[in-house]
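Here is the structure we will look at, set down as structure tokens.
Every protein chain of the complex appears in place save one, which is left out.
Every chain is named by a letter (A and B) in the order it is written, and numbering of its residues begins at 1.
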Amino acid sequence: MGNAALLPVAFEVILIAGALLVLMVAVIADRRRSVWAPIAGVAYLAAAAAGILQWRAVAESGGDLYFSTPDIVIVRSPMVVMDGFSAFAAILLGLLGFVALLGSWDLVVRLGKRSAEFVALGLLAVAGLHMMAATPNLIVIFIGLETASISFYILAGFIRGSRASDESALKYFLLGSLASAMFLYGIALTFAATGSLTIYGANSIRDFFSVAIITEPGILLAGLALMLAGLFFKVSAAPFHQWAPDVYQGAPSAAVGLMAAGIKVAAFAALARIFIGGFISQIDAWAPIIGVVAALSMVVGTTMALVQTDLKRLLAYSGVAHSGYLLATFVGGVEGVPPMWFYVSTYAFMVVGAFTIVSVVNGPAAHAAPISSFKGLAKRSPEMGWLLAIIMFGLSGMPFFAGFVGKVFAFVVAGEAGFLWLVVIGTLATVVGLAFYLKVVATIFAPDESGEGLEASTSARIAIAISATVTVVFGIVPWPLLEVVRDALPI
Amino acid sequence: MAGTNAPIECKGSILVLNQYYDDYITVAAFMIMGFVLVGAAVMMSRAIAPRAPGGLKDVAYESGIEPIGEGWNQSHIRYYIFALLFLIFAVEAIFLFPWALQLEYFDSIGMGVFALVEMLVFLVILFLGLIYAIRKGVLKWE
Partner (left out) sequence: MIVTTTWFLLLAAALFSIGVAGVLIRRNALVMFMSIELMLNAVNLTFVAVSRELGLIEGQVAALFVMVVAATEVTVGLAIVVAVFRTRASANVDELAEMKG
């Protein structure tokens, strides 16, 4: 059991050790100044570095699967898997966690001693998120989902005595637990139909489909539908999206970036791992469901975002629409995974950047972020104004920004799979969506009488600059990232 | 009533079935004995004990001192944190039982140390959680 056995779990080990270290330093050393935020930053970067090592190890072996457990145990069922897919998720989530931590630095400073818990919960959540992408076992996916979700419930309600924050936490908790339970029941019914909880290994779901004639199609379909519903809930796809605006608005702005972006990355990764890795032979059964939900999300998200007056709620509904575009990649089967990765990785950074700007303008613990408060932002702080405008262009899918490239590839995949109606709806939704993104941009550059200056901390500025850079760079030269995600498939 | 697993024609299997129910006769006998003994004790005391109702005898017994306040009492909100902590630590013990059952098997395939270390890692994490709770002052009654 040398490094070879530890490498597949290195990401989780580093982050969980980091979280424990943060908590122990907080109670034993009992420092006034928060030393734990740097510890967490190092942990995120080390975890991302572990992801790069995983990527190289997989590439050197020619794209083989690695299991963390010795051979004898694999025969039963592998619990952790290391492939291009999980390694890419590790790099992405590690960097995302780091940027989100920079973006929430102001809140960490303001929380004082309590910030140790805030930072540790972020670390645990990211570890759980990666677990969802790096396991072939459905129960471990569920445990990863719950690790992340429970951490996010607490983060949503982290502002003590704030009625909005409490409300956000309770809503997120009740509806999130409902979704988790549905996902779990889906796993149980799939287990009943196929007799397996694992995607690879002995007696796996894949083995089942390669040899068996399906005797219980009803139970299997019910299981697949419930698993889909649970994950749709987590990515706030319509019609399972109602919680998202309230939760995003009530939660502290500095924490929403990680909550919104992280769960999307991991839930789409889990969706790809389960449905494209395990149930690809049943694609005719699940692709139409995903197509309909994708179209519904695009339409509902776009139309609801048009009438929003609060930027956090607007971003929540825009997230619903983006879930729709992301789901559109899934109807293409394996072909859809690289576009999904490209889209979700650029989108995740844009979301973190956008919420960081919200927390700079309206305060990191505030829950309201009326669009009117961004009036004349370009004048008050040219830097913030331009960066927010870039991120808005990226989210809207304007050419030369990353969102455009992602959408084009998503639509190409959906069109090749024969879902032309989905492409038409998606294109229309994108055009209509320009309206509300450009409304925000117009507000930023509107003349403002008050013209108060705006101070942003260095860390927040770095976080926003990184996300804007991602938006621009991968919008103009997307090929390097596209080259990489081509190898990040759930084999 | 009778399913496929309980053939009726065969005499031997009825015998087996009877033996099966015989085991329950012991249980039933114990239950009846229990009721009889307790009932007899209660009746005996009813029959021979002298009776003088009223006065202090109707007051709830509180170790000899006079009771203060109502019988119903609200418990302090602090109990709830103790209860939550207890819940977590009690439920985590679930993982110890299957591990303990399989430890010999793991040892037989030469992975005993591995299994032991894995469980130690788990317990250390739980222990750190306990340290955190103590240092946070959650377990202090102030």
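Just so we're on the same page, a contact is a pair of C-beta atoms (placed from the backbone, for glycine too) under 8 Å apart; a residue touches a chain by one contact, two chains touch by 3 or more.
As the structure is a computational prediction, the values presented were derived from the model and not from experiment.
Taking every chain of the complex into account, the omitted one touches A, B. The missing chain, though absent from the display, is touched by one residue of A:L174, A:V292 or A:A442; that residue is A:L174. Among A:E12, A:D83, A:D106 or A:D246, only A:D246 touches the chain that is left out of the view. Considering the whole complex, the residue from B:M43, B:L87 or B:L139 that touches the absent chain is B:L87. Looking at A:S61, A:T309 or A:S372, the residue that reaches the missing chain in the full complex is A:T309.
The chain not displayed touches chain B at residues 1, 3-5, 77, 80, 84, 87-88, 91-92, 94-95, 98. As for the chain not pictured, it touches chain A at residues 77, 139, 142-143, 146, 150, 153-154, 157, 160-161, 163-164, 166-171, 173-174, 177-178, 181-182, 184-185, 187-189, 191-192, 195-198, 245-246, 249-250, 307-310, 313, 367.
Note that only the chains that are shown with their structure count from here on.
Residues of chain B that touch chain A in their complex: 109, 111, 114, 125, 128, 131-132, 135-136. Taken together, the chain A residues at the contact with chain B in this complex read 1, 16, 20, 23-24, 27-28, 70, 72.
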